[in-house]
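Have a look at this one before I ask anything.
Chains shown are a subset, placed as in the full complex.
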Amino acid sequence: MKKLINDPKAVVDESVEGFGLAHADLVVVHTDPLFVTRKVAKAGKVGLLSGGGSGHEPLHAGYVGFGMLDAAVPGAVFTSPTPDAIIAASVAADSGAGVVHIVKNYTGDVLNFETAAEMAQADGIEVRTVLVNDDVAVEDSLYTAGRRGVGGTVLVEKIAGAAAERGDDLDAVAAIGQRVNDNVRTMGVALSACTVPHAGVPSFELAENEIEIGIGIHGEPGRHKIPMEDANGITDRLLEPILADLAPVTGDKVLLFVNGMGGTPASELYIVYRHAAKVLRDAGLVVERSLVGNYITALEMQGCSISVLRLDEEMTELWDAPVLAPALRWGM
Amino acid sequence: MTDSSLDTAWAVDWLRRSAAVVSENRMALIELDRAIGDGDHGENLDRGFSAILEKLDSEPPLTPAATFKLAAMTLMSKVGGAAGPLYGTAFLRMGTAMGEAVEIDSALLAAGLAAARDGVVARGKAEVGDKTMIDAWTPAVDAAISAADAGASPAAVLAAAAAAAESGAVATDPLIAHKGRASYLGERAIGHRDPGAASSAMILRAAAQAGGASA
């Protein structure tokens, strides 16, 4: 394992410390428990909080700032944070109007956030939870832990963040977050595995000509392995279940999000974007907005995910609203 | 402590032995979790139990219940992931079940283990056969209750529980998972042992060793 790290056990602490130093104009890093808050809080605004295992950078701390998150709680690598940190961050994010927790649907995240929400509520903080579960690679049935939260999380955080910033109340912010989740579908592919620092070995094995379809963002194996294909073929494979499940109709406006898993060059993401845009156009959809880059990653994994969000006018407006966070910035 | 009961020293010894076995098997548990999960189970538990050791030194608990509550709070705030809240709940409920008792007899021990298991089920909603730690805990609790009902010593109750947990963990190998991360894999989980069931068996074996050693 070759990584730019010191002690594998200190990876998250040191990385978040460096992040805080580099973006001292925008964020404040709190330690023990570890969480990140917006430098300039806005009184009376609904607080937006997210968190989860580390290793998905810039998610979530990179989205703390004006128009997006008020607080982010990074756990150990690929491990949900603990309730005490979530509670402390909720207290910091609450200015009286309540806090929305954006939680990716994994057993660990759900259990820890559930506990934290209960305890925060007991302390008088109103909490609403938006559970993100956009991953069409996983069957959503009684016999699984349900669909995972993946790429759609970034879109939920941006759009709900803009709603909170414009002054929506607690239920309204949660409702728009939920609406984004209901309208977004994601599917991913890995060309290589990633190596968790404390494990020191790649999280799964892939032969030289194999890829893993339906991958999540934790180095967990995906739906199945297939022989390597070209970018257009892979793009088709990712979009097919997305469109089958989202079932858009001709003329629907969508946001197309091609996300890098951390180890894939931008040039390759644009090659995927190119074909995906064509497929959506051919399906009668209008690609109104786009996002291409490393926004929710799995350490240095090579691969990408595609998310398609069906937009309505309000979502588009909130997407376009100014945002000023370390990893997403426009309009100011 | 007598042949017919366990005490605070046992509870503390259990946790210390758990910390040791988890630390020794850190990489093995990571490997199991790497195969059908995300490869952090050994690291997470090791972090949690190391923290318990520190707490035991700095604030020695006075009752078995206090010992388990200390474990619960530490696991809850240090482990994260699925295992943190689940093991945290298990130890919390066990502590609650034991109340103010300073001597734990076989019946109370079995009741404590049952409460722990019920706590995990309440949080995680898993059933036997879902390929989770419940597949170790439920046979362990059944064996403990049978042994206690038959008049066995606490040490024997723990030995029965540990053996049943070990068989239960092994029995997860051929299963498809219905809970936790391994459920994303469908049939690809077949042939792999559930990491949480494996760690549960180790921890229950540690309980038995602590019971045997001090019996």
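Which chain is which? They are A and B, in the order written, and residues in each are numbered from 1.
One rule holds for everything that comes next: a residue touches a chain if its C-beta (ideal position, glycine included) is under 8 Å from a C-beta of that chain, and two chains touch if they have at least 3 such contacts.
Worth saying up front: this structure is predicted, and the values here are computed from it rather than measured.
Expressed with the labels used for the displayed chains, the entire complex holds A x2, B x2.
Here, only the chains that are shown with their structure count from here on.
For this pair, subunit A with subunit B, the centres built from the Cα atoms lie 33 Å apart.
Contact residues on subunit A toward subunit B in their complex (touch as defined above): 9, 33, 53, 75-85, 106-108, 111-112, 114-115, 137-139, 142-145, 148, 196, 198-199, 201, 203-204, 216, 218-221, 223-224.
Partner subunit A is touched in their complex by these residues of subunit B: 30, 34, 36-40, 43-44, 47, 76-86, 123-124, 176, 178-181, 183-186, 188.
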